[in-house]
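Starting off with a structure, shown below.
Note that one protein chain of the assembly has been removed; the remaining protein chains are unaltered in position.
Right, chain A next:
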Amino acid sequence: MTTATLSRNKETSKADKLGSKSFNRLAATCLTLWALIWLVPFAWAVITSFRPGDEITANPMSIWSDHWTLDAYTNAFKLNSIGWWYLNSFLISTLSVIFTVVICSLIAFGLAHLRFQGKGALMVLILAGLMVPMEALVLPQFMEFRSLGLLGTYWALILPATASPVAVFVFRSFLKGIPDALIEAARIDGASWWRIYREICMPLCRPAISAVGIFTFITTWNAFLWPLLVLTQTKSQTIPVGLSGLLGATGVNQAEVLASAVLGLLPLLAVFLVAQRQIVQGVASTGIK
């Protein structure tokens, strides 16, 4: 019995070495193919956006052109208000990032390093906020903003995103990593809480700032339903809302639509490529959008 098991073990372990090697090779091949397939929609959209309109009509799926051209891009700017949409999206996203980072890091600092009454209740309140699905509440949100007279303004897009429970938890767990001794020492030296926040904690918090900042930027840039309701004039729209209007629009050819789609995703792709590592670590550390 024992010898049988032993010899079987030997056999399998030998087979395993081979098995595990070929398994790894198989995994690599499958995954590379998989990833290449994932890139097809992007690649196809970019290639087609550089082909002239009549060629696309004649042969929509070809990936070659005899006359590569930038026409679709210049037309996209001429036909639509893409320039305005860019400006709106940039302003709204940037301001949202600044507000979110400042407001959420302030309360997170309090929760991480200050001792005060009601802190436990605050934590519960923010934890409960994680469960509130804001996307479901657009209608009452709209009514509220109308009675506040904020419809059609940038504020309507910036304000709702800034009190983010997720951002508070990211900052808080990061700030908790700063040793109490350091903060006590600064207190003894007579530093105010504000100075400790600004001059000690925020500089040490850079990774959390970039994680929260990048995520806020991406989510506000990509927001669709709320800006669709709030910003109704063509020139005040954001990129996603403006682009969605191109679907099935007349007088725009396929290359121009695809060029616009590419223009809409370009800034985000750039942010992603530059900040790849922070984004991936950010997702890993929050676990919640």
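Everything below uses one rule, namely that a residue touches a chain if its C-beta (ideal position, glycine included) is under 8 Å from a C-beta of that chain, and two chains touch if they have at least 3 such contacts; residues count from 1.
What we mean here is this: contacts and distances are computed from a predicted model.
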item	value
Undepicted complex member, UniProt protein name, chosen from "Urease accessory protein UreF", "Chitooligosaccharide deacetylase", "Sugar ABC transporter permease" or "Succinate dehydrogenase"	"Sugar ABC transporter permease"
Of A:72, A:202 or A:257, the residue in touch with the unshown chain	A:257
Hidden partner chain, touching residue among A:36, A:70 or A:185	A:36
Per the touch definition above, residue among A:82, A:168, A:202 or A:231 touching the missing chain	A:168
Positions on chain A contacted by the hidden chain, ascending	9, 12-13, 15-16, 19-20, 23-24, 27-28, 30-32, 34-36, 38-42, 44-45, 48, 60-61, 102-104, 106-107, 109-111, 114-120, 122-123, 125-127, 129-144, 146-147, 159-160, 162-163, 165-166, 168-170, 173-174, 176-177, 193, 197, 207-208, 211, 218, 221-222, 224-225, 229, 239-244, 246-248, 254, 257-258, 260-262, 264-265, 268-269, 271-273, 276, 278-289
